[in-house]
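A single protein chain has been omitted; all remaining protein chains appear in their positions.
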Amino acid sequence: MYLRNNNANRVAIIGASGYGGIQCLRLLNEHPQFEVTFLGGYKTASKNWNELAPFLQLNDNQIIQAPDPDLIAEKADFALLCLPNGLSSSLTPELLKRGLRIVDLSADYRYRSLEQWSEFYSLEAQKLNRTDNTLCAEAIYGIPEWNQQEITNAKLVACPGCFPTAGLLPLMPFVKQGLVENEGIIIDAKSGTSGGGRNPKEHLLLAECSEAISPYGVIGHRHTSEIEQQLEFISGQKIQIQFTPHLVPMVRGLLSTTYCRLRDPGLTAEDCRTVIEAVYRDKSTIEILPVGIYPSTKWVRYTNKILISIQVDKRNGRLIILSVIDNLIKGQSGQAIQNLNLMAGLNHELGLPLLTYYP
Amino acid sequence: MYLRNNNANRVAIIGASGYGGIQCLRLLNEHPQFEVTFLGGYKTASKNWNELAPFLQLNDNQIIQAPDPDLIAEKADFALLCLPNGLSSSLTPELLKRGLRIVDLSADYRYRSLEQWSEFYSLEAQKLNRTDNTLCAEAIYGIPEWNQQEITNAKLVACPGCFPTAGLLPLMPFVKQGLVENEGIIIDAKSGTSGGGRNPKEHLLLAECSEAISPYGVIGHRHTSEIEQQLEFISGQKIQIQFTPHLVPMVRGLLSTTYCRLRDPGLTAEDCRTVIEAVYRDKSTIEILPVGIYPSTKWVRYTNKILISIQVDKRNGRLIILSVIDNLIKGQSGQAIQNLNLMAGLNHELGLPLLTYYP
Amino acid sequence: MYLRNNNANRVAIIGASGYGGIQCLRLLNEHPQFEVTFLGGYKTASKNWNELAPFLQLNDNQIIQAPDPDLIAEKADFALLCLPNGLSSSLTPELLKRGLRIVDLSADYRYRSLEQWSEFYSLEAQKLNRTDNTLCAEAIYGIPEWNQQEITNAKLVACPGCFPTAGLLPLMPFVKQGLVENEGIIIDAKSGTSGGGRNPKEHLLLAECSEAISPYGVIGHRHTSEIEQQLEFISGQKIQIQFTPHLVPMVRGLLSTTYCRLRDPGLTAEDCRTVIEAVYRDKSTIEILPVGIYPSTKWVRYTNKILISIQVDKRNGRLIILSVIDNLIKGQSGQAIQNLNLMAGLNHELGLPLLTYYP
Partner (left out) sequence: MYLRNNNANRVAIIGASGYGGIQCLRLLNEHPQFEVTFLGGYKTASKNWNELAPFLQLNDNQIIQAPDPDLIAEKADFALLCLPNGLSSSLTPELLKRGLRIVDLSADYRYRSLEQWSEFYSLEAQKLNRTDNTLCAEAIYGIPEWNQQEITNAKLVACPGCFPTAGLLPLMPFVKQGLVENEGIIIDAKSGTSGGGRNPKEHLLLAECSEAISPYGVIGHRHTSEIEQQLEFISGQKIQIQFTPHLVPMVRGLLSTTYCRLRDPGLTAEDCRTVIEAVYRDKSTIEILPVGIYPSTKWVRYTNKILISIQVDKRNGRLIILSVIDNLIKGQSGQAIQNLNLMAGLNHELGLPLLTYYP
């Protein structure tokens, strides 16, 4: 295990002006054990933060710098990479060589082989000429409540995004214990528009996507394969899921409605609730609601929490799982910091908000 | 068949100040063949319309009257009942006796027996002492593109609401032709908040439901039974569906994402599109999108149209159907007027908007 | 006056894929007297409309063509120019030469001299080398309820945008009759985000501008000068207004709250209402609300109407005017078609929607 000393919690955030970077900076600003010592960006290099972000004026008004590996290595012990898919893989090997430990928020190291990654991120694969297959195999898929030990020791953590997080956390206990059939798992997911990033796109304009809900990537969405990879790893069996994301006219929040079939149709909702409650009992970031209480995404906005509700249709033994997260915190930056906490030998939930502001 | 003469297209709207009534009045105001000759309301009786509705100033500014059956019969040939569940059944028999033909927007006559209705509307059943079982059996479940002939001849049409309309229209062709397995049909539905009506409720306040998506009625929602009744009627077999409604932070619009399994896993999305296209080819109110184009609810706002998109996951033979409607028009008042059109011997789509305003 | 024959109502829409173009096409699709015979676009040339716009499928699915003046002249009698500021002035002279009559939705001909235009549109002026000063002087500023006769005879109409329309229509009668002081007129305006156009910009993303209201262009906004030019023209005196636009988290709608001071502080709200009612009495597109009823932008969405409410603070003789429009219809494309109607010798309101769908 990596040793941690008190002077070694210096963090570099690379890609500071996107939504991932903004959240990381915001969250670390109040963190008791980490200090952001390097702010990196490509397009924003040489600007100072407060000029760039009147909405988040910081006392520690740093200048954003071009992400030079040597400079980063000099200034920081950890790096949070908040970069577009593909870009991370050109920086990560350089930083690892220089001894940094990395939490990568992109998809670049979420697959165990370059081959798989290239299949699902073919556009990015064509542009780049990646050869870091070894890193793909070594990287840890970082769900802090699930594989804490591996994350603690990791050099490189691939931090799952919002859809896999909301889908996997409630499903993994049932799949692992073989309580649900592997076939026929359906994840119908609904996400706020901040999930599409800060780069302007026509379909994310308020005028276009407000007063509207629409599905996208109906079959073959990239996250299908990512979720399947994890479920197969856990179950040791081939699993195909049906995953359908939808765009919802709200800024933040993600709801997964998951349908699967109990192997034992005699199990009740209370039974199933007991199963998952037992697995996550000591995790402050996971809350299992009483049977019959269904969560709203609003209940977790601006928090690092996932709320889960379990229901069973007794008529046919179907298990229905509702789970909600803030897509930018538990679904992205908050989870990244949970991983960072573990890597630094800290409690995974340290310094992260667990209570929303309502309404 | 009922004969129609040109002087007999006088319509009474009962329950004018709710969302159903407002839409009916708005739509009929531009209809070339109907004239609203009676506006009825309980709470709003004796007020004039324009005073009540500064948002919809009409040249024909009528006074709202208490819904006296004799008066209604004198003034109108048809009645559109836009009343809360339960209330309709106390007025309908009286109006039928007096020779009116009725389109009822409530759930009171959507079940073929009082017994079934009482099971799913137990609260309303307890308050009332309904004995109109015969009417339940005689009433026609009015989906104009499906059972046109029955509607044309009907005295009483029970007009389906938004969830059953968006769920049934795309599913019925596949169920009827036996192309999908009866077991495992899942309808994951998403609705705007106007579906909850105009009566103020805390959970429908903008401050509560905006910036949020949440499921409700996760098992045993009333519309589950209504949809099942229709599918069983069509297929002649027992069918259980899984139906989960969600509340989406927008005013109008409803999206159904339906998952089922093809009996013949060799069928492609194009094959399935051809099947449904053949059934609805001549219906201007139904449009089947090209494979790969997924609809937004925004594309049908303020129209009486349903857009349907078909997709198949070849890996496992799952059929995924996307369908969108305006919950207050095709899902309520527009459909009611389609029924009215048929009952009056007119083309079902007459006088109804088919083009949205975008954005 | 230009003569009109029944074969000469062929319209070209140039710039069809922006919000202005979409509205024009939507509105003309139901117009009884015009036919869209040419769809022009730069970026979208050679695509067909229905492919481009799944949200507005037309029976008449035209191919968009590059805006060649000769071709346009062959195909159309009128042109609606829905182009970015500056671009119109490079096409307009060519079309006029070829005998077309033009309604221009951009700002290119809203000022009576090139000099003024160049002052307020300096960026555009630097890029272009405009020499069409004569056309600026000849162009008619087209507010159909105000200068009907001039529009009817015009070859080139500069159609005012949303802010000037909502600000000027209620203010002009009071300024013209000298009822308010010229000094100290304040227009505090609030607009939906579709006013910013369809071209993706960060600040118009739902994630950025929803759940927020913000002012912009606080002093010296371009529309200040445009409004002042008109008021000075009407009053024959120097007038400076204070104009502050705000961005509101909604798609459509514009509210102007105008403050000014009555010269005669004894006038009541009813008096002032009588004044403006007398001016606009016969205009179906303008409705003066009863004193004490304040309009919501929602009441005019998807209509070509302006609602106006008048209030007076008796304590200090201040006149407060509230006016609401749909920024894309009465504030843009609907008004353009009003102008087109007049130019074709038709009633200005012909074919335009006056009733909203609520809610």
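Here the chain labels run A, B and C in written order, and each chain numbers its own residues starting at 1.
Definition applied: contacts are C-beta pairs under 8 Å (C-beta built on N, C-alpha and C of every residue); 3 or more make two chains touch, one makes a residue touch a chain.
Not measured: the values here are computed from a predicted model.
Residue A:V251 is the one among A:V251, A:L267, A:I308 or A:I325 that touches the chain missing from this view.
Annotation for chain B: contacts to the undisplayed chain at residues 19, 192-194, 196, 198-202, 204-211, 249-251.
The missing chain lies against chain A, touching residues 19, 22-23, 26, 29-30, 53-58, 194, 198, 210-211, 251-252, 287, 289, 293, 295-296, 298-299, 302, 355-359.
In the full complex, chain C makes contact with the omitted chain through residues 183-184, 186, 188, 190, 192, 207-208, 210-216, 218-220, 240, 242, 244, 246, 248-253, 255, 257, 259, 294-298, 301, 309, 311-313, 315-316, 318, 320, 322, 324, 359.
As a convention for this text, only the chains that are shown with their structure count from here on.
Spacing of chain A relative to chain B, judged by their CA centroids, is 40 angstrom. Annotation: 46 Å between the Cα-based centres of chain A and chain C.
Averaged C-alpha coordinates give centres for chain B and chain C that are 38 Å from one another. Listed for chain A are residues 192, 207-208, 210-211, 249-251, each touching two or more other chains.
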